[in-house]
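Selected chains only, in their assembly positions.
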Amino acid sequence: MKKLINDPKNVVDESVAGFGLAHPDIVTVSADPLFVARAQGASQGKVGIVSGGGSGHEPLHAGFVGFGMLSAAVPGPVFTSPTPDPIVAATLASDGGAGVLHIVKNYTGDVLNFETAADLADAEGVRVVSVIVDDDVAVKDSLYTAGRRGVAGTVVVEKVAGAAAERGDDLDAVAAIATRANANTRSMGVALTSGTVPHAGEPSFVLPEDEIEIGIGIHGEPGRERIKLEPADGIVDRLLAPILEDLPFASGDKVLLFVNGMGGTPLVEQYIVYRHAAEVLAEKGIEVARSLVGSFVTSLEMQGVSLTVTRLDDELTELWDAPVETAALRWGR
Amino acid sequence: MSLGINWVTTWVAKTVDVVSTNRLRLVDLDREIGDGDHGENLDRGFTAVATKFASLPDDSTPGAALKLVATTLISTVGGASGPLLGTAYLKGAQAVGDATELDSDAVVAFLTAARDGVVLRGKAEVGDKTMIDAWTPAVDAATAAAADGKSPVEVLRAAADAAAQGAVATEPLVAHKGRASYLGDRAIGHRDPGAESSSLILAAAADAADEVK
């Protein structure tokens, strides 16, 4: 395992501490219980937005704390949901009197810990509503699974919910926007290599030099199929087809196209992927109205990408465009 | 004969041991069909429990001690297993109440409430390839042993043996809950890490009872 870390046990604490040192104008870090909140504190009268989950997906979620997006983020251990205590603390710190939205990726651990935290925060008098993100089409949603996983689409949900909260929507309205963003978002990813969980010390899975995993999860969960490495355009086709089929997206739709790097894949490759994805959408008469390219929801140093497509209506577009000032996403101020 | 507070403290000590010894094995099991943190999660949790138990008041009841295990696990383990196992101890502790000594029936009531707690939170059924596949056979075996008039030690041993078999029996299954459910058929052939750890925890319970009896 080759990483720029000190003791594997301190990876999250030290990284979050560094994050706080680097962005003192945007965030403040609570070390115990560990959470990251806006430097300016809760906005009085506005809905607070808290997200969180296992670490190893940076900049998700702490990189999205700031004006127009999250009020606070709760980083768990690497790939492990945080416990309820820090979630409760982050929730209380984010309440400006209008209640708090929890944005939770659909993993059993995250759902259960946020559920407990919501109960505890409720008991402290803070109203909490939760929205579950489950955008990953690689996993079948059925009675016989834990349901779809939440992956890169989380960025879209957090951005539009944050903008809705910032413009003064009430808790139910913000939750409705987040739910609508999630309902219109689909994602799927591919891995070329595996990340290595620091305390495990070995790659989460092993891919032979000529194989890739289609439908990978952001914790290295195996995907739909393992195939031989092929040209980028073919891989994009394999990711995009199930995404487009699923909603389904149709000619005339306006969309956000989001190419997300998994942590170890450089931008030069991400833009090659973007190029073909944009071509395919154009052929199908789907208009790419907005775009995002970069490593926003990662899986440690995994090489690979995911594609996310969100169907935009006027309101979602306006909320996407609204000013945001976070460490990882910034525009309009 | 019955089990008191020293059974709980011995059980906790043995669990801390067995979880730490099996940390990497559980990580490996979880890497195969999950995300490779289960051993780490439990080890973090029970290490914290050990610290808390170091200052456990001498006059604690078994119920109070078990509740301390519960809240500590809930606030340190995280992941899926944290709330699930934590709820197991919490509901189990509630079933024990403020009794100072547990007879066979109390042990069965404890195990049943613990299992029901996991089901309440996680909604898994037997055969879903989760820790429930260890807990439910354990409860059934314990119930049968108690009905046969067996001692608390024998009841716990029956539970532990059934849990161990239950864990092995997860191997051929497809998972319907938790991370492994994403794998479909590819989960087949792998033992569920949570069932395995629950079986280790229940074996520690029986060993502890043996030692303090």
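First chain written, first letter: the chains are A and B, and each begins at residue 1.
Everything below uses one rule, namely that contacts are C-beta pairs under 8 Å (C-beta built on N, C-alpha and C of every residue); 3 or more make two chains touch, one makes a residue touch a chain.
This structure is a prediction, so every number in the text was calculated from the model and none was measured.
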One each is shown, so how many of each labelled chain does the full complex really have?
-> A x2, B x2
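Convention: only the chains that are shown with their structure count from here on.
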Of all residues in chain A, which touch chain B in the complex?
-> 54, 76-85, 107-109, 112-113, 115-116, 138-140, 143-146, 149, 197, 199-200, 202, 204-205, 217, 219-222
Show which residues of chain B lie in contact with chain A when the two form their complex.
-> 27, 31, 34-37, 40-41, 44, 74-84, 121-122, 174, 176-179, 181-184, 186
